[in-house]
Each structure stands twice: as structure tokens, then as C-alpha cells.
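I'd like to ask you about the structure that follows.
Apart from one protein chain that is not included, each protein chain of the complex appears where it belongs.
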Amino acid sequence: METISIRAPSVASSGTRIRRSVRTRLPAAFALLPTALVVLVVYIGCMLWTVRLSFTSSTLLPKLDWVGLAQYTRLFANDRFLTSASNIVIFGTLFISGCLIIGFLLAVFIDQNVRGEGLFRTVFLYPYSMSFVVTGVAWQWFLNPGLGLQKLVRDMGFESFTFDWLVNQRMAIYTIVIAGLWHGAGLTMAILLAGLRGIDSDLWKAARVDGIPTWRVYTSVVLPLLRPMVITATVLLATGVVKLYDLVVAMTLGGPGIATEVPAKFVMDHLFERNNIALGTAAATIMLITVVSILAPWIYVRYIRPQGRHA
Amino acid sequence: MRLKTRVSAYTLSIALVWSSGALAQQMKAEVLHWWTSAGESASVKVFADQFTKAGGTWVDNAIAGGANARTAGINRIVGGNPPTMMQFNTGKQFDELVSNDLVRDVDAQAKAGKWRELMPKPIVDATVRQGKFYAVPVNIHGQNWMFYNTKVFADAGLEPPKTFPELIASGEKLKAKGIIPLALGGQPTWEHNLFRAVMVGHGGADMFRQLYGTRKPDVVKNPKFKETVEIFGKMRGLVDPGSPGRNWNDATALVITNKAAMHFNGDWAKGEFIAAGQTAGKEYGCTVVGQEPKLVIGGDVFVFPQTKDKTALATQDKLIQVLTDPTSQVEFNKKKGSIPVRMDVDVSSMDVCAQKSHSILKDPANQVESMEILSPPNFSGAMQDAVTQFWNNPNMTADAFIEKIVNAMRDAG
Amino acid sequence: MSSVSVRDVTVAFEAVQVFDGLSLDIQEGEFIVLLGPSGCGKSTLLNAIAGLLDVAEGQIWINGKNVTWEEPKDRGIAMVFQSYALYPRMSVRENMSFGLKMARTPKPEIERRVARAAELLQITPLLDRRPDQLSGGQRQRVAIGRALVRDAAVFLFDEPLSNLDAKLRNELRVEIKRLHARLGKTTMVYVTHDQIEAMTLADRIVVMKEQKIQQIGTPDEIYHRPANLFVAGFVGSPQMNFIKGRIENTGEGLSFLSGERRLSLAGYQFAATPLPGREVVLGIRPEHLKISGAGTWPGFKVDIVEPMGADTVIWCSDGAGSVQVRIAGSRRPAPGESVTLHVDPTEVSLFAADSGERL
Partner (left out) sequence: MNAVVPQGRRPRHLTAGRIGIYAFLATAALFFLLPLWIMVVTSLKPMEEIRMGNILALPAAMTFEAWTKAWSSACTGLECNGISVGFWNSVRILVPSVILSIIVGAINGYALSFWRVRGANVMFGVLLLGAFIPYQVFLYPLVRIFSLTGIYNSLTCIVLVHVIFGLPTMTLLFRNYYAGLPIELFKAARIDGGGFWSIFLRVILPMSTPILVVATILQVTGIWNDFIFGLTFAGRQNLPMTVQLNNIVNSTQGERAYNVDMAATMLAALVPLVVYFVSGRWFVRGIAAGAVKG
């Protein structure tokens, strides 16, 4: 009879073991090598380069002097940067939650065996394929009080109707959210719809037998099951939030005033238009630090700690 | 420097490829610029045709948006694969290319062509670094023009204003008649452009230079400065609520379609009037508002990236000849909406606005350097941020605005 | 010569789960079943034998060769998975010949082997179908067929029948047994949590719990002389009855005492003779309890009667606890009836109450 005591895992290293591990995984390691190089040179390299430049006084061309935290002091005294930072929080929150809510509603409604499902789906998805360079202009026109919705409603006889968010400092950021929703809700819908289609049909039968109202099933049973899809959609949308630039440029150019400025635009303007590489990279570094501190724990728990599967 | 050897090795290999090609390719010039609209394309074609006539091959590389084009161009110059010539605006945009020895000096050609005598001093100063020409100016844009709708003014029984206080007074009258007094592209650039027009028109050329050039905070202590800022502040009431975010040409369209009376812009806005079939002096007029007309001028220049290749040098020399030739100057600027950079050419064939421009600039006292010439981009950028905040926030006081200007001066160093 | 030999093997999973210093010897031609509840480490052991996971320490020998660091394909093994693991885009034929192609076996040889295996498993008509066109039973046959063509010395089965319904499971079980007999010298290592499969198939059963081997023995040994409480409880259905009590020395030797009940242990083969007063658990299989007029333990009342066809399970209780009794034949007591139970001390098992080990 065998009885075995449990010991702490020991790091054993015999020559043969290493040989087999290497021999078996060599092709895999080799296949990952180009990516590893890219990660090292491009991603990590560029990040470090960016961080380094933020401690210099570079203007048009990078130079490698050292001015300490001077750029950061300027950055945090800069109205526009502070507005950008708060704008991205507003936009991010509303855009992600809005896309998820609208996407979920669209997915649920499309999932009701409607006729012309394909048509609806395409209509909701097509904005994702359009570049913002000009669709931004279309939105700008539509939201402009003198041209679009407000004029239309007033022309119909409702003289007091006012919809001037686009030109209102306090509300302008929400028009960016509206156009953002238009662009991103369709993709969210597709992801959630995929999730809905994957739900076991027995669940529906069970809910019917129990006499649970449909909306209740969606909120209490289906929604929790869609968790992975919601996470994926959130991740995809979040990458868009951080990179938000084109939309703002096309619709408001950061205005009225600096009401709709966002960090990526701050970085872009300072790097390429204002010949202020140092301040631009300082802003980029702050963005980087923010993203890393929010995401690193999640990425670590989700992807790094569990070492793949055992094979 | 290793980068440099790299660069020249690369140019050399390209040169080898070229010289092995057909003879016609010997004078092949790749020109990088951001003149992409129909009117601009027509103007650049003048140079291209002249160059072709002179036996060269013009390879056109147009990239929309100055920032995009400059980024691409600078990347290529630094990356060792430069175009033969590249557009910049007058001003500090190419300073570091000069100090890093990446562009060629063209002082020999300038001396031969007497550029220093023939061109307005602000333009010369904007192009000369360490006593040498490093770029070829090709045109002069007036930035503080006011375009107005003649019919609207006639109907209202008003004369186009000569000063800014007058402008505000007539603006209020026009507003009462349901006309948009001032059409403005509500984007930071154009708001800032308007501010500069007020600054030079009301505050005067010296104040303008102090603000954008020397950037000493003392300037704001001048009571005239605050007065100017307040006038600018009052003009917030003269634009329509749809202004924010609007493109400048949509603002021009408001004047064209009789919806608005006045529009401040550079002389490039003529292109929109022309495209709508209107003629200067008839449907619309152009004027410079201010006690004495001071014209803020800037323009476009071309720089010539360094090369050791003899053929390439000859090509660049030929290009310089073409750019400064009097005939091509007139033809180019007719299409571009600007005026020739040489004050010695005959402008009688150009439109009334251009002629007005030319006559104003005849007196060197009326020539005012543009912000692009006076300020480094980080200061003009910071100013733009300040201006757009003030313009779009009716509750912001002139003093708060002035404080932001002082901060901008401090930050830009 | 032993066919498979696991020598002091340690497997470490990300420093979380440890499978430590385990040894096992399997003889050539033997049918070994690794039995245990899920998570007991039986599949881990199988995967280690197959070379599908790295062994941190120790060695694995197959057919006299140290294969610890060999690739799975070089170990002379074949494997059948619970989920069948058929390549979905390949036909049955391609599925079966994939491994041979990988090994660059000549074409005619591949065809010969596939044909033979298909015939053996009666899946010849299915050869050109795709896995998604097959029923569960057919898929499992194909999976076995894929293993068969490898002509391996050792077959590894990872719960191959768990995904099938009861009827198919029985059929295929018999077939696997027949296959083993027909293949002669092929060693089979079979992982399952189903004790019926274990009992019916195995030459020897390895019972595992919490990454440790609890007992290795023939089905009879496992059934009749379980090494500890866990094995005794895990094997057998209905479950073995357990009665807590203690050992006492009466005049005629050692006795088991639980409340009023007493059982003389004369004839019980002790592994180690316990001291009187020792707390123990008495294990009696339901079929070893007999209902008789003059029994050992009177005064049980019948609660529930479960007729199962060939035999009947009767639940009896006496206020202190309940036991299950399995009787053959059609004559059975009615619920509420009083019965007397008879226990044969040679047929019971005694376990130490503290360690659970057999006494």
C-alpha cells in the first residue's frame, strides 16, 4: 500500500528534464519569438522612449537632456489637460455603459424572431465600418442648432424646442457620447447577440414552466450568463475610449472652448502640431500610467497567473 | 554622426538608381505640400508646369492638413528619405531642421535674386536663420481680412465698419434686423485668428508684436490691452449660436448666402466666394478693420533638404528659379488667393482684394509679422487654448482671460 | 517484466496542486483500473504516463524503457478520451490514420490497420463519415479504433464511457473487455469513477483519493478486504453498512461491541490484533447480513423494501441506527415486520475509528 506525504513543490532540475522541455517547446517558443521581439522593441521600447522624453525639454525633435519633473508640473497646471482627463472619464463611463445597455436591448429585441433580422443587424453594425473623418461632419450638422434637429423641430412648429448641446460648453461632451454610441453600439450588440444565441434552450423552457416573465428572465438569468461577453465588449470598447481622437477632431475639434478636449488629442496636438514633444510625451506617460494601474491587476489575474492549460 | 552617414548612403543609393534610369529622370523633383483643395491644386500646378517646361519632372506629393504633411515630411527627412522640396509656413516650424543641419541654405540664390530688397521684411526675417536664407518664400497671405456682404450692408443702410468699436455698433444693428452680424468658424484656430485681427486692428502693431513676439507679461498692463480684450469679448454677442464647431467655409457660406454680414479670415477665403461664382468688389467686399490698416502677413515657403548628389542639387536650383520667377509668382498667387512675395511684380491683372493687399504692403509700416513667425508653436498653442476658453465662456472676465495669457507666456518660456 | 512502472513520481501544478512521490507497477497484459472520485488524481496519473504533462521528479518506465522524457508518440501508448477528442474536420478514416501518417507509415500498411481495427469494432460502414454525423457510441468506437491502429503495447483509457447512456455503456464495457482478451499481451490502464466498470474490467484496481493511492488489489480483494474506510465506502452498491463501536475482550476472545449489540470476532483475520477498548468501525456489506430466525442481532424493524429484480434491499432500523440488507429470492418481509439479523464474523471488516485503516 502506498501512502504519500505531501511536500512543498520542489524545483527539480535534471538535465534530461530540461532537454525534453526545450525539445518539445522549442517550435512553440520559436513561433512566439517574432512577437516577443515586437513586444520588446516596439511596445516596451516605445513606452520607455516616451517616458524618457517626458523628462526632457524636447520641442520639434527629440533631444535627450534632463529637466526632471518640469513637464509634469506644467501638465498638471494646464487647464486643457485637466479638462481632457475629466472628459475622458465622463465619456468612458457613459460610452461603455451606454453601448452595453443599447447593445443589450438591441440584441434582446433582435433575438425575438423578428423578420428582417439580417437587415436590422447590418443597419446597427454598419457605422463600425465607416471612418469618422466625414461621419463626424454629418453628426456635427445634425446636432448643430441652426442646421439639424433643432431647426427641423422648430420648422415643424415647435418654436421653443431647444437642442443645442453641441454648442453648449457643459453639454458638448455628451454629443460626442451620442456619436460614439452610434459607432460602438452595433458591435456590442453583435457580441451580446452571439452570447444570447449560445444560451441553453432548456433554460428558456425551465423559465416558461416556472412562469417567469420574459423580461425577468433576461435581467436575472440571461444577463449573468452573458458576463464573459460583457467583459469582452467592455475591453474592446475601453481600448476605443483611450484612443478617442478622430471623433472629437471631426465633430468639435475640442470645442466649444476646450469643452470636449480628450487626452489622445492633447498628446497628438503637442507632438505634431505644437512642437512640444516633451509635454506631449508627459501627457502620454500619464495616460500610460493610468491605463497600466487600472489594467495590470486585471491582466495579471486573468491572463498571466493561470499558466495556460496543462498539456 | 552615424545617422548622417546612413542618410547619405541612402541618398546615394537612390541617386544611383536614378542615374541609371532614363535621362529625363535626371531632374526629377518630389514636392511635398499640403495644397490639396481644388483651388490650391490649380495654383501649385503653375509651378509644376513651369518646372516641366524647364525640362524637369514634377512628382507631386500632396498630403492634406499642414500637421499631417509636416509630420510625414519631417519623419522622412529625419529618416533619411527626404523629398526634393517641402512646404512649410513662414515661421518657426523648420527651425530645428536648420539647427540640425537637415536643410540646405539658399543664400547664394537669394543674393543673386536680391530677395532681401524685393520681399517684405517680415517675410525675409521669417525665412532667414543666422543671416542666411534657408527657405524660399512663395506668397504672402493676409490673415486679418474682413469679408463682408455688400447687399446686406446696403439693405441695412450701413457702411462697412472701419474700426472695431464701429463694427460692434453696426453689428448690434444688423443683429436687430435678424442678420448674423459675424459669421465665425467656431473652431479654436479661427477664434484665435479673429482675436489676432482685433489685437492688431485695435491694440496696434506694436502691442501685437509684444504679445506674440517678445511675450513679456508687461504688455497686459497696458490699459489698451484690456480694452482690446473687452472688445473681443463683446464680439461674442455678434455670432450665431450655431457657430461652435463650424468649419470656416460653412461660415463663409453664411456670408455668400446673405445670412451673415461679416466674416474675418485670411485671403484664402476668397476661394469659397469664387467657387460660388461671386466677384470681389461686387457681391462681397474685403477690408482691413482698424485705425490704420495693418496687414498681418505670413506665407508659404519651401525648404530644400540637404543632399550631396549633384543632380539633386541642380534640380533644387531649378526649382528655386521657378518659384521666384515673376510670371509664375503672379499666376500662382492669382489662383492661391494670396499676393506675390516679390513687391516688384505687376499686380494689375489680379482681383481688387489682391491689389488692395499689395498697396497696403507697399508701406513697410503696415507689414505685421504673423503669429507663426513671431511665436513658437507651443506658445501659439497655449494662446489658442486661452482664447477659445474665453470666447466660448461668456461669463469669463477679461481679467481671467489676461491671467491665462500670462500663464501661457510663462509656460512657453 | 512490468509493462508500466511509475517510480516515485511528483507532479507539480503551478505550485497549487501537488502529486507527490507516487509509485505503481503494472504487469504486461494486465488490465489496471484507476478508480476514485473526481479530483483524486487518477487522470493526472494517466496523463503523466502518457507524457501529456511534465513530471517534476521520478521516472516513468514503459516496456523496460525509461520514457520519462520521451514524447507521447514515442512511448508505445495509445489513448482514448472521455470526450472522444475526434478531429472534427477529418473523416473517421482520416481520424484513425492521422497518427500513422504522422509516423510516416506506408500507405498500404495504414489501410490494412485501419481496416482491421474498423472490422474489429464494426465501424467499417462509418469510415467515410465525419464525427458530427455519428452517434455517441459510434464516436467512442472510432476513438477506440484510433487507439487500436497504433498497435501500442499500452492502452490508456480516460473515463471512456462516462458520456454514454447506461445501455451503451454496458455494451461497450463488454467490448473493451473482449478487446483486451483478444489483443492478448496489451496492457490497459483505465481511469473511471464508476465502480461497476472497475469491478467488471479490472485485473487489479488502484483506488485513489486526494492524489494518494489508497489500495491496489484484485476486485475481490478490494471488495472483500478493503484497506480502509474510504475504499470500503467507495466500492460496493448499496454501500457497506458502518457501525461504530469498540473492541472488548470477552471470555472466548475479542468481540465487537456497539450499544447492546455484540459480535464475537472469532474467525476474523486481523491484520494487527487490536487492544481491547479500541474504538472501531464495523463494516458489513448488505449481502452479508442475513435474515434468519435465530440470528445474532434481533429486534430490527423493516422500514423500506426495495425490490430490484434479482434481489431485494431492505432498510432496517433499531432505534440506534439503520442498516441495509440485501436478500435474494422473492420471499421478503413486509414493512413494519420485525426481523432478526445474522452476521458472519468472517465476512465483516473492522477499521480503526481514528485512522480508518483496516484492522
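Here the chain labels run A, B and C in written order, and each chain numbers its own residues starting at 1.
Please note the rule applied: a residue touches a chain if its C-beta (ideal position, glycine included) is under 8 Å from a C-beta of that chain, and two chains touch if they have at least 3 such contacts.
Only a predicted model underlies this, so the values are computations on that prediction, with no experimental measurement involved.
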**OP:** Counting contacts across the entire complex, name the shown chains the missing chain touches.
**Re:** A, B, C
Original post:
Which of C:P88, C:G184 or C:G251 touches the chain that is not shown?
Top reply: C:P88
**OP:** Quick one: say which of C:K42, C:R146 or C:H193 touches the chain that got left out.
**Re:** C:R146
Subject >> Sites on chain C contacted by the missing partner chain, in the whole complex >> reply: 47, 50-52, 71-73, 77-79, 81-83, 85-90, 98-99, 102-103, 146, 150, 158
**OP:** State which residues belonging to chain A touch the missing partner chain.
**Re:** 25, 27-29, 31-32, 34-36, 38-39, 41-47, 49-50, 62, 102, 105-106, 109-110, 112, 114, 118, 120-131, 133-135, 137-139, 141-142, 146-148, 152, 182, 186, 190-191, 193-195, 197-198, 228-229, 231-233, 235, 238-239, 242-243, 245, 263-264, 267-268, 271-272, 277, 281, 284, 287-288, 291-292, 295-296, 299-300, 302-304, 307-311
Original post:
Touching the missing chain, which residues of chain B?
Top reply: 6, 10, 30, 33-41, 44-45, 48, 58-66, 68, 71-72, 75-76, 78-81, 247, 249, 253, 256-257, 266, 268, 271-272, 274-276
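We adopt the following convention: only the chains that are shown with their structure count from here on.
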**OP:** Please indicate the chain closest to the centre of the assembly, with centres calculated from CA atoms only.
**Re:** A
Original post:
Computing the C-alpha centre of each chain, which chain sits at the greatest distance from chain B?
Top reply: C
Subject >> Where chain B and chain C are represented by their mean Cα positions, the distance between them in whole Å >> reply: 89
**OP:** Could you put a whole-Å number on the gap between the CA centroids of chain A and chain C?
**Re:** 52
Original post:
Out of chain B, which residues touch more than one other chain, so two or more?
Top reply: none
**OP:** Mind listing the chain B positions that touch chain A in their complex?
**Re:** 67, 70-71, 74, 78, 92-93, 95-97, 100, 186-189, 240-247, 376-378, 380-381, 385, 388-389, 391-393, 404, 407, 411
Original post:
Which of the residues in chain A end up touching chain B in this complex?
Top reply: 59-61, 74, 77-80, 137, 140, 144-147, 164, 166-167, 169, 172, 251-259, 269-270, 272-276, 279
